[in-house]
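What follows is a short report on a single structure.
Note that one protein chain of the assembly has been removed; the remaining protein chains are unaltered in position.
Moving on to subunit A:
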Amino acid sequence: MTQPVLEIHHLQKHFGRFQALKDITFTVNSGEVFGFIGPNGAGKSTTIRTLLGLIRATGGHATIFGQDVWRDNVAIHQRLAYVPGDVYLWPNLTGGETIDLLLKLNGTAHTAHTDELIKRFGLDPTKKARTYSKGNRQKVALIAAFSQDADFYIFDEPTSGLDPLNERLFQEAVLHLKQQGKAVLLSSHILSEVERMCDRIAIIREGTIIETGSLAEMRHLTRTEITVTTEQPLAAADLPGVHSFQPGRHPHEYQFAVEAQQLASVMATLTAHGIVALQSTPPTLEDLFMHYYGAGKE
């Protein structure tokens, strides 16, 4: 097993009395798209800024390419590409100039690939950055990141200002990076995007990682929605692992949620009642998300 690209162990960050990060632990490997999800203010951007060496962790440890994120940040950034959530560009430079400058800062140059990206994303590079919309500013940062040949890519809510066409372009470009064996950390709250693209996911809440794993693994921790029609009347509300049992719109139609661990025994009961029709919906990431956040509120 090769060394992970990013390793974070029990990272903590205080701002005065406020504890922004309490316990962050996860790893990102090569050839993997890692989703980092959580609501606003949960600590996503603070985590990323710590990883970039912009702010210094108060506790714990984080390395990228095996190097310390604070001490060795310049060496790390040589092989890293980053797109911030809010892109601030120098107002009196054009988009084209900004892209070139950002590439030069990494010792690379404007290539045919850059031109192709500019064309694909539909950016007018001759406009002054101050006249760009939020989406266009994001495009500038994305084009610079994608034309860089980095080993680790960090995107902090990169598509919040993009239209659906450009969002699709972004997803294609990220999958291309994955095929090339690059590591990608994608922070987002567009859950459909994360669901489609990410191999593994970490969920952060109030500065703590509360769940890490693949979507399939996480689904095991939650409930599957079942809609079933049986020959005989069913009274399954008291079965272990069954929740919110209620009759459907048709006779002998029932709806309920079942915990993954109890799925087999519940299915046996259903079969005994004679299944006429069965529809099962695996939990979406959104359900998972609500599950964790709903639980936290109680």
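Just so we're on the same page, contacts are C-beta pairs under 8 Å (C-beta built on N, C-alpha and C of every residue); 3 or more make two chains touch, one makes a residue touch a chain; residues count from 1.
The working rule: contacts and distances are computed from a predicted model.
*Asks:* Per UniProt, what's the omitted chain called: "PepSY domain-containing protein", "ABC transporter permease", "Basic membrane protein A" or "Aldehyde dehydrogenase"?
*Replies:* Hidden chain, UniProt protein name: "ABC transporter permease".
*Asks:* One chain isn't shown here. Among A:G31, A:G60 or A:P125, which residue touches it?
*Replies:* A:P125
*Asks:* Which one, A:N92, A:Q179 or A:Q246, makes contact with the chain that was left out?
*Replies:* Of all options in A:N92, A:Q179 or A:Q246, contact with the hidden chain holds for A:N92.
*Asks:* Across the whole complex, list the residues on subunit A that are touched by the chain not included here.
*Replies:* Listed in rising order, the touching residues are 49, 52-56, 73-75, 77-78, 80, 82, 84, 86-94, 96-102, 104-107, 110, 125-128, 130-131, 141.
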